[in-house]
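Left out: one protein chain. Kept in place: all the others.
Per-chain numbering from 1; labels A and B assigned in written order.
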Amino acid sequence: MTMTDSRPDAGRSAVTRRPMRLFRNLSSKLALMPLIFTAVVIFLGGTIWTIVYSFTSSGLLPRLNWDGLSQYERLWSSRKWIVSIENLAIYGFFSLIGTLVVGFTLAALLDRKIRGEAVFRSIFLYPFALSFIVTGLVWQWILNPELGLQNVVREWGWTSFNFDPLNNPEIVMFGLLIAGLWQGTGLIMCIMLAGLRGIDEDIWKAARVDGIGTVKTYIRIIIPMMRPVFVTSLVLIGAGIVKLYDLVVAQTSGGPGISSEVPAKYVMTAMFGGQNLGQGFAASTMMLVMVFIILIPWAYLEFGGRKNG
Amino acid sequence: MTVENASVSIKNLDLSFGAVKVLQNLNLDIVDGEFLVLLGSSGCGKSTLLNVIAGLLEPTDGQIWIKGKNVTWAEPSERGIGMVFQSYALYPQMTVEGNLTFGLRNARVPKDEIKRRVARAAEILQIEPLLKRKPGALSGGQRQRVAIGRALVRDVDVFLFDEPLSNLDAKLRADLRVELKLLHNNLENTMIYVTHDQVEAMTLADRIAIMKGGKIMQLGTPAEIYGTPQNKYVADFIGSPSMTFYDGTVDGTVMKIEGHDLPLGAYQFTNRPGPGTPATIGIRPEHVMTGDNLRSAPYQTDITVDLVEPMGSDTLIYCHLAGQPFRFRMDGSAVVRKGERITIGIDPARASIFDKDTEERL
Partner (left out) sequence: MADIGILAATKSAEHPVYRMIDGPRGAKPKNRFSRANIIVYGTLFVVALYYALPLYVMIVTSLKGLPEIRVGNIFAPPLEVTFQPWVKAWQEACTGINCDGLSRGFWNSVRILIPSLILSVAIASINGYALSMWKFRGSEVFFTILMIGAFIPYQVMLYPIVILLREAGLYGSLTGLVLVHVAFGMPINTLLFRNYFASIPEELFKAARVDGAGFWAIFFRIMLPMSLPIFVVAVIIQVTGIWNDFLFGVTYISSPDRYPMTVQLNNIVNSVQGVKEYNVNMAATLLTGLVPLVIYFASGKLFVRGIAAGAVKG
């Protein structure tokens, strides 16, 4: 690897081996091949493929026979799809609010320098280690009308107590919500707690010297300071909501009737149950649109705003 | 100077990140055995330049020559350099010995040769007892010695230092500074040293290159940089506390500033300006004369003391002169009180005069 050219006035062009652009940093490029394949072929390519085929009349097998928007027309005239969307909206709204409120409140309580913080934290977080299948099956059992919670409360003497969400189409989504919150709030609590711990101790000292109460300090000072943490939480919860599938399969199988169907389940049924690929592609494309509706404002706030600021 | 007797030679070097030009058409020749300090405030490009010399950053244009070889496209390890970093950058999981020998093992240097070099470096730096320890068990000063040792065992001609003393406390920094100077005297290697600390620069350097915005503002010995700064930036940057500047005009042998005509009889003009040229004069606090020295002052005036700042060895006096804040240094034993009126003397020959527009020395 010696440099041969040692003439003092050698022109720039006369100097040795400049490696070709493509082969510079070659090890790094080779090492990233799996990543490049995953990102470009699976993620990007797969997404484009699905979007393209959502405009075809594919049934049992994917075929490129153009069918315009008819898959989408059929989708939006399907009662099951409309119910799925409504269910997702209900679940999403309450899950978002519930997770943020419960997650933040628990984090704030744990941040009060309490005894046994580690024990409480492990109890709040362990459901997050469990799968949605396990979560759904446990809560299916607890919410069992004959033998579960309803029965226990009646035995205690409140004989008119009525709580049977899994068999009541009106409130079945709340049955799922109880299980969903149980599984997911621990994560948000942890993120919020990390955010709270990241806040300068001096802020608390200043608020105390100024005589501002604890609750007021949280609402007026701490929460506004935690904006990035809330944004992260929102994105995480939002992305999780759209993916809601396993929990429904395990806890209600979409029932009673179609009253707890969700878009992800609609897609799966169309693609792998109903041999109706085109519907599956159109419905999954709609799911993608939903995610973008959540993500674009966030991306704009996170990255677009920063450039101007 | 030609490239042959230069140890490191930088030619027309450009580096830009996107639209940001970090280094602009930079030329610098460093003589064999010279201790060159790159000095400047943060973001001036000094560390970038060092990284380009080391081969850790690629220039956009231009060449780097080390020991008569064009190394512009060579790998860092092929350039015959050793480098010492601010954060020491010791490999935490290796012992001191492992740290010292990692590069040699990579280069497949024979075992007994490695042993010989480690023994020599350890002896020079007095780190023999530390060889089996991990960096985590060392103090900051010891870590920096090991980092220097890592450069030393490479047996190279050029040492690059990237703010090596900045992470140490003040006393240790002063001690290691002296050791570095002694090391340079012993080894007689070329050393390129980046710092933002002007005391380090003045004490260590054979020559200092003061950088700003990716350009070298002045290259010269510490005495030249201090005594005859080539432009207002260098004048302002060097010296602590810094110069006080007055805007005025040069008229033949007189510098006119608000309310004062300073005689320029003994001032060595680099290029004598025409009458009425707008100019800026900079006066160092330590060049103001008081008490017994007043007799030799070409110009005297009275001021009222606003504030006294005793520093022990000397005392800083804050006052107003020619309508703007002015400060000067007195002997530490002088007794001055706030509100007192005292006479001060100024010797314009020791001051620096700059063109008001170009800010170049006149």
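Brief remarks follow.
Keep this in mind: a residue touches a chain if its C-beta (ideal position, glycine included) is under 8 Å from a C-beta of that chain, and two chains touch if they have at least 3 such contacts.
Only a predicted model underlies this, so the values are computations on that prediction, with no experimental measurement involved.
Among B:64, B:83 or B:165, only B:83 touches the chain left out of the display.
Contacts to the hidden chain, counted on chain A, fall at residues 24-25, 27-29, 31-32, 34-36, 38-47, 49-50, 53, 62, 102, 105-106, 109-110, 112, 114, 120-135, 137-142, 144, 147-149, 151-152, 155, 182, 186-187, 190-191, 194-195, 214, 229, 232, 235-236, 239, 242-243, 245-246, 249-250, 253, 264, 267-268, 271-272, 277, 280-281, 283-285, 287-288, 291, 295. Listed here are the chain B residues that touch the chain not shown: 51, 54-56, 75-77, 81-83, 85-93, 102-103, 106-107, 150, 162.
Methods note: only the chains that are shown with their structure count from here on.
For this pair, chain A with chain B, the centres built from the Cα atoms lie 54 Å apart.
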